[in-house]
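For this depiction, one protein chain was excluded, whereas all remaining protein chains were kept in their positions.
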Amino acid sequence: MPRRLDHHPLTPFAFLAPALAILGVFWLLALAQVFYYSFTNYTPFQTPEFKGFENYERLLSSRAFWVCLGNAAAYLLVTPVLIVLSMQAAFVVRARLRCAPGLRVLLFLPVVTPTIVAAVAWRVLYNEDAGLLNSTLAALGLPEIRWLTERPWTLVSAMLVTLWKGFGFYMMVFLAALIAVPRELEEAASLDGAGRLGVLRHVVLPSIWPVIALVSIISSIAALKVFDELFVTIRGAPIEHQTVVPLVYQTAFERGEYGLACAIGITLFAVILGFSLLNLRLSRSDAGAPR
Amino acid sequence: MNRRPAWLAIWLGLCAIALAVLAIGPALWLLLIALQPAEADMNDPFAGLTLRNFIGAFSEGRGLAEPLVNSVLVTLFRAGLNVLLAALAAYPLSRMRFRGRDTLFVLILATMMIPEQVIVVPMFRIVVSMGLYDTLTAVVLPFGVSAFGIYLCRQAFVAIPWEMEEAARIDGANALQTWWHVIVPLAAPTLATLALFSVIAAWSDLLWPLVVLQSEHKHTLPVAINELLGRFATNIRYAYAASVLSLIPIITLFIASQRFLKAGLFAGAVKG
Partner (left out) sequence: MTEPGRCSRLRFVACLALAALSLSTCAEDKNGRTTTIELWTLALSPTFDDFITSRIRSYESARAEDGETVRVEWVDVPFDALDRKLIAAAAANRAPDVVNFSDMTFARFVSLGALIDLRPYLPEETIQQYLPGARSIAEIDGQLLAVPWYLTTQTLIANERLLGDGGLEADDIAGTWDDLRARAVAFHERTGVHLFSLPMGRETVLLSAMLAEGVAPFAERDGRLVASFDTPKVVGFLEEWVRLFRAGGVPREAATGGFAHLIDLYQRRSIAAMNTSPNFLRRIRDEAPSVFDETVVAPAVTGRLRRSHIATMVLGVTSQSEHPEEAARLTAWMTSPDNQLAFARLVNILPSTPESLQHEHFDPPTSKAEDEAANRIAASRALAAHSLRSAVAFTPALATWPDLRRAFEDRFTRLLLDDNDSVTRAAADIQRSWASTLAAAAPADLSAIPRPLPASLEAPTRE
């Protein structure tokens, strides 16, 4: 048990006050309001009237909601790809190539790129009649892809943007974890005759397993919350090509049905909460390693 | 460690090239397209070069000068507040004992799970009731602190040896002075990392400023780019040019702050 220094009983709260004020007022209070509005017929020009579960009933019988929820589940596929890609990048950067320091900076650039800029850049590549991707495919004699107008490509297009923007960040996280893996352990294993892939599998992966679990939780939550990439990259595509948060946005800000939008939001929050708890439990029992 | 076999060296080299192309290719291509005249073939990188779109991006509507200044202001204050408030809040959470501490910490972490788009409507109403609609303050304030930042700082503070803090206390420093003179300097690398992440997030933020800002002269860069994309009869390449321009400050800052961004700093985020 670490030591504690004496302090006035109110001191901790003085330190915490500004942060708690902001998180409490703008986030928790707002969440409570969303919960309340989800039972009303609130619109920007109408005072809310209590309507019971009407919004939730509308929601559950709405095809768009289920399709968007399904798409959000599909969007979770970015997580494993992201982990493999960013880990690969971390290995490359760690390999002490001559270009490694520069490469690290380069690979981090997508992370600092504002999402709207990333989406605009990819939209140019995806352009169906004149984009670089389709012209390359055509030049190779492959069929062109309807990146911006056909399911499931629309979703894939947005997922690629998410991947592109995210892998540099997770690469740095993995790099930090890899540095912490004792070299002696790897050397000992390879002296014992394990091949390089064997070392990877039996030494490196187990020791960074908690980090993999953490990254998978963080990136899954981010995937369920995705908005910007869809909003700009596949602008104009039907809502059935998108996920839940764009549905919330459309319901609230294009149709003015705040009450219904709040019900969708609460449902999504419940999904994220459930998913995170599940994920946490699974990764804990799997790893068996203390975090 | 033994020498790398040839296949591995080749594989790593190929990966390095592929990753580098993937990372900067899209932005470079966008730059190229933004430098073309409107009638150019988008597949021909040499279909003519012009600065017209960049000039247009600055002259269309109210231009980009105001959004640039607004974005810089919003970003600086958001990052500053984030570092300050997270460092303050993390101190008692990591180094003091008081009732309800763990509950509070869990509650703070729970806000990470709230999609901001979901609470945008009531958040908007709260901001309106505070009289902050259509102000830059409203863009900054709700994002003035983040659970992620508090978590990051707490991880860093926990690792600071108690002896340092005790020494300060024996010298008669109060809690605030100890925090400022001992904790903050020792956690400076983490705080710098947090500052960088806050800058990245603030510079990129689109939805909240889009909702809460109305007057054009208060728009931030992402909002301005979004409006250029939506403008009816606009040359779409103005939006491309504006996108490229908005990258310049953030990339410059990132490269300038390179020496702070050592991989080890991410350790704070991953070990617990």
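Order of writing sets the labels: A and B. Residues in every chain begin at 1.
Heads up, the rule we're going with is that a residue touches a chain if its C-beta (ideal position, glycine included) is under 8 Å from a C-beta of that chain, and two chains touch if they have at least 3 such contacts.
Please read all numbers here as calculations on a predicted model, not as lab measurements.
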item	value
Residue of B:V21, B:A38, B:L51 or B:A65 in touch with the missing chain, whole complex considered	B:A38
Omitted-chain contact residue, chosen from B:E66, B:E116 or B:E227	B:E227
Which of B:L31, B:L73, B:M113 or B:I251 contacts the chain that the document leaves out	B:L73
Touch with the omitted chain, as defined above, among B:L136, B:C153 or B:L194	B:L136
Chain not shown, touching residues in chain B	37-42, 59-62, 73, 77, 80-81, 84, 88, 124-125, 128, 132-137, 140, 174, 176-177, 180, 210-212, 214-216, 227, 230-236
In chain A, positions touching the absent partner	14-15, 17-18, 43-46, 128-130, 146, 148-151, 234-241, 253-256
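The rule is short, and it goes like this: only the chains that are shown with their structure count from here on.
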item	value
Where chain A and chain B are represented by their mean Cα positions, the distance between them in whole Å	16
List of chain B residues in touch with chain A within their complex	1-2, 4-5, 8, 12-13, 15-16, 19-20, 22-24, 26-27, 29-30, 33, 41-43, 85-86, 88-89, 91-93, 95-98, 101, 104, 107-108, 111-123, 125-126, 141-142, 144-145, 147, 150, 162, 165-166, 169, 175, 179, 200, 203-204, 206-207, 211, 221-222, 225-226, 229, 239-240, 243-244, 246-247, 250-251, 254-255, 258, 261, 263-267, 269-272
Of chain A, residues touching chain B in the complex	2-5, 7-9, 11-13, 15-16, 18-20, 22-23, 25-31, 33-34, 37, 88-89, 91-92, 95, 97, 99, 103-118, 120-122, 124-125, 127, 130-132, 135, 164, 168, 172-173, 175-177, 179-180, 183, 186-187, 190, 196, 210-211, 214, 221, 224-225, 227-228, 231-232, 235, 245, 248-249, 252-253, 258, 261-262, 264-266, 268-269, 272-273, 276, 291
